[in-house]
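Removed from the display is one protein chain of the complex; every other protein chain stays in position.
Our next item is chain A:
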């Protein structure tokens, strides 16, 4: 009895000690991060950097392993501590924790955007710091007033370093893709109008273009729930969200327009006749690729990368495989309206910001300025000279280590060891570096050209909202988006008769869509006045 009592006591003591240690450990680290400020001298300045995601690569585990960042650290005398989030939810969680890293990549999808973060005091205004410490970025802004217009908040505040595409051709990377080899088999030209599309898809369905004797063709496939479906609104002069109305030049919400009914009617017909993958609403990229590899998909809405990827994937099974990009279909609206918002945006809504808790904002700005400047961008786009690229006759070229990797890595996988020319954070993109990966095939060059020349009337510039506006938008649109998504599927799949369209727009009206349109219009007007 005595013995057990003693054991109980020692056990409780042990547990207690463990709890205490846990607590003190926790508080110790917080003190540490707060106390590290004001350091200078020979030791490299430490900068914590919340990135745009986890590096998706076979060759490196983190941005800190990338040669270009090692070089950037060396040349700027900083030590970057990358915080790589597995998904964008982690950004919200990090914000909610109340402790922010020095430098953060903020996604455009963050509610209220960077403007809201500035207003909330999470992110600091950089105008003065840029003036004094960021000569490269300052020069870019001065030379490209359009870029400045896209970056600056309504009151002129500049709060982010962006990923910058001065050559907008780089942003023409998504659109309609169709199998040229199938078109040849059914004897049709590449579709131009929405009626051509119907004819082509119908022929895919009926004429067994994959030649296996079974009617297993899925004329229009889908990569991500309803992506392909959405890509046809342009023919009706609509986008799937807020847009510029092609006739009035005013802001409107695509799915609220009368013409949306025509679009839904057309899609309903396609779906009913089996031209659209019946599983499109519950599909992911993996399942899509399985269908594609089985040589059953004829067309889809996707990115320029697919032209090359699927050519390589199907090279052995379908020797004459040929996927091409075509212009956006022309429909009742009369023009090939593009739906790629980035076509009018040199700068996305995303960007790299300096947080209000940054220990050394000057060092952070200097680092970001280096990254977006010529030296840093050269490193990030091309990597290390002599290793990842060489210069021949003044033209840069990726080495064989990247393009024909001896270990069998794909070029985009191999390049990560050195650089990231196709996606970045604070970086001035180089068109040629991007083209080396995305425009390898002649068909890709054609697609890029076609998509770049599509009509960009409907597309909105990067709009910014004030605090109360963004809150209103988010509470309205949260319901509207769910409703539109749901109803679109119901109309197309026939669970809701198209005659109910009036009731649908009525519901949207009840959800205050008009109010949201007004807010967008105001933001658009402010943008035009900038």
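Here is the rule we use: a residue touches a chain if its C-beta (ideal position, glycine included) is under 8 Å from a C-beta of that chain, and two chains touch if they have at least 3 such contacts; residues count from 1.
Keep in mind that, in the parts below, contacts and distances are computed from a predicted model.
A.B. asks: Just by its UniProt name, which of "Cytochrome c-type biogenesis protein CcmE", "FAD-binding molybdopterin dehydrogenase", "Sugar ABC transporter permease" or "Phenylalanine--tRNA ligase alpha subunit" is the chain not shown in this complex?
C.D. replies: The chain we cannot see is recorded in UniProt as "Sugar ABC transporter permease".
A.B. asks: Who touches the missing chain here, A:81, A:475, A:500 or A:521?
C.D. replies: In the complete complex, the chain left out is touched by residue A:475.
A.B. asks: Please pick, from A:47, A:66, A:80 or A:122, the residue that touches the omitted chain in the full complex.
C.D. replies: A:122
A.B. asks: In the complete assembly, which of A:66, A:220, A:489 or A:519 touches the absent chain?
C.D. replies: For the chain that is not drawn, the touching residue is A:489.
A.B. asks: Contacts of chain A with the missing chain: which residues?
C.D. replies: Interface with the chain not displayed, on the chain A side: 5, 8-9, 11-12, 15-16, 19, 89, 92-93, 95-98, 110-111, 120-122, 225-226, 278-279, 281-282, 287, 356, 471, 474-475, 478-479, 482-483, 485-486, 489-490, 493, 507, 510-511.
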